[in-house]
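What you see is the complex with one protein chain gone and the rest in place.
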Amino acid sequence: MFPIIPERNQLVVSKLIDQFGDAIESHELLKDMLCITVSKEVIHEVLLFLRDEKEMQFNFLTTLCGMHYPEKEQLGVVYHLHSFVNNHRIRIKTATDIKNPVFATATTIWPAANWMERETYDFYGILFEGHPNLVRILNMDDMTDFPMRKEFPLEDQTREDKDDSMFGR
Amino acid sequence: MPQDYIPVLIQTFVVLGFVITTMVLTHFLGPKRSSRAKLENFECGIEGMGNARSPFSVKYFLIAILFVLFDVEVIFMYPWAVNFKELGKEGFLDMLLFMTLLLAGFIYIILKGALKWDKR
Amino acid sequence: MSENQKQIDKPTVAEPPEGVSGQGFFATSFEKAVGLARKNSLWPLPFATSCCGIEFMATMGAHYDLARFGSERLSFSPRQSDLLMVMGTVAKKMGPVLREVYIQMAEPKWVIAVGACASSGGIFDTYSVMQGIDRVIPVDVYVPGCPPRPEQIIDGLMKIQELAGNESLRRRHSQEYEDLMKKYEIE
Partner (left out) sequence: MAIDLDTDYWDKDVVRSEEPKEYNTLNVGPTHPATHGVFQNVMLMDGEFIVSTEQTIGYIHRAFEKIAERRPFYQITPLTDRLNYCSSPINNMGWHMTVEKLLGIETPKRVDYLRIVIMELARIADHIICNSVIGVDSGALTGFTYIFQDREYIYEIYEEICGARLTTNMGRIGGFERNFSDKAWTKIRHFLKTFPAHLKEFETLLARNRIFMDRTINVGPFPADRALAYGFTGPNLRACGVDYDVRVMNPYCSYEEFDFIVPIGQNGDTYDRFMVRQEEMKQSMHIIEQAIAKLDKMEDKETYYASDPRFVLPPKEKVYNNMEALIWHFKIVMGETDIPVGEVYHCVEAANGELGFYLVSDGGRTPSRLHFRRPCFIFYQAYPEMVKGNMLSDAILTMSSMNVIAGELDA
């Protein structure tokens, strides 16, 4: 379990709320990590604030990944930040409607986000404006749809020996 | 044709004969498939980008020529080494002169930096 | 010296092909002689992509030592290789690369698909993995396993050695081989 430091969590939440007001939609302690949901428009400023603020110093972007909420018709991005100085990990979540999945890029804040955002675009089709070269990274370049969305089938479609009758489907 | 050249002739004939017959034999024996894709140069599986015939820096050529030059100098030393005793002192002095001349050239090369490899 | 000790010290020489032998001479068909030569000097191209590649490292290591079968010299360019060992998952993005490497190999050439991923896509029945490399190139020997133990890889190599040993010199010109190439559109 990660060390849960209640006052640090309080500090982060309070600072964020008086900085961004109600753009911080919700915050809760999930298992051992503070999880803050932020609205889409301020995501870039929140991340910059979290990195540069003296008490926060979240200087390390642990990981960034896309999410797909089919029932809410939403695409989301989850950032995991880690402050080496005071050994504090938090999770920032944002979501947007599936029609125009555009977020501000985090590459200008951490260069590590470059490939992570390309992978998220490759999997979910989330566009990151301001990204130096937002191109598919893992899949074939001529692939049109986005494989990690829930409705995309997992199995390879060119296989003819695995028809459903064999699997009782 | 002095008598004792026969073995040398036989030797060269055997060597050349072996080389030519094996080349010809494999040419006819081995299966061949040649196609456009096969004859392209191998670029780790990707079709080639750019061509290899573009100009490259002169220092590679310099290094090669200097090697040839000093290699030839060593070749001159072979006959000297074979009859080192007969040539005696003045043969030694001649070779010394020959070598100092080339040494001067070598120092000039070092100062001009032709052998400096890891500078852009 | 005990019996098996003597056995070990006698170097195992590849046994001669069948042929007529008499007082100081030995006659065999030319094909068998060429087959013997090819069989014991297969130069593998280790097309190692993932976990089977690390198992191939163990096979090449001193413990299992592929060099005992004459495949000591790995060649990473298709020009000097006779045997294409495809080890590990081949994604669809890798298909054209694999095909290009196969085409640029010199005849006669053989292919081993080492591991379940190379033989049939293995456990990755996904949109991005090519379900077996025989969709792009003709394969001679499939080695099951995920990853196969080094002994299995060596067994696969010994199967290829049998193929190379008894292959007739005219196989690569035969109609059946041409149809195989036509099937894979390799002109």
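Chains: A, B and C, in written order; residue numbering restarts at 1 for each.
Operating definition for what follows: a residue touches a chain if its C-beta (ideal position, glycine included) is under 8 Å from a C-beta of that chain, and two chains touch if they have at least 3 such contacts.
Keep in mind it's a predicted model, so treat the numbers as computed, not measured.
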Omitted chain - touching chains that are shown: A, B, C
Residue of A:13, A:78, A:98 or A:127 in touch with the missing chain, whole complex considered: A:78
Hidden partner chain, residues of chain C it touches: 47, 49-51, 53-55, 57-58, 61-63, 74, 76, 88-91, 93-94, 97, 101, 123-124, 126-129, 146-147, 149
Touch list for chain B against the chain that is not drawn: 43-46, 48-52, 54-57, 59-60, 110-113, 118, 120
Interface with the unshown chain - residue positions in chain A: 1-3, 30-33, 35, 59-63, 65, 67-68, 78, 80, 84, 87, 89, 91, 110-112, 114-116, 119, 123, 136-139, 147-148, 150, 152, 154
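We take it that only the chains that are shown with their structure count from here on.
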Chain centre separation (chain B, chain C; CA means) in Å: 37
Mean-CA-position distance for chain C and chain A (Å): 46
Where chain B touches two or more other chains, by residue: none
Multi-partner residues of chain C (at least 2 other chains): none
Sites on chain B touched by chain C in the complex: 29-33, 35, 37-38, 40, 42, 44-47
Partner chain C, residues of chain A touching it in the complex: 138-140, 147, 152-159, 162
In the complex with chain B, residue positions of chain C that touch it: 34, 77-79, 96-98, 100-101, 103-104, 107-108, 169, 171-173, 181, 186-187
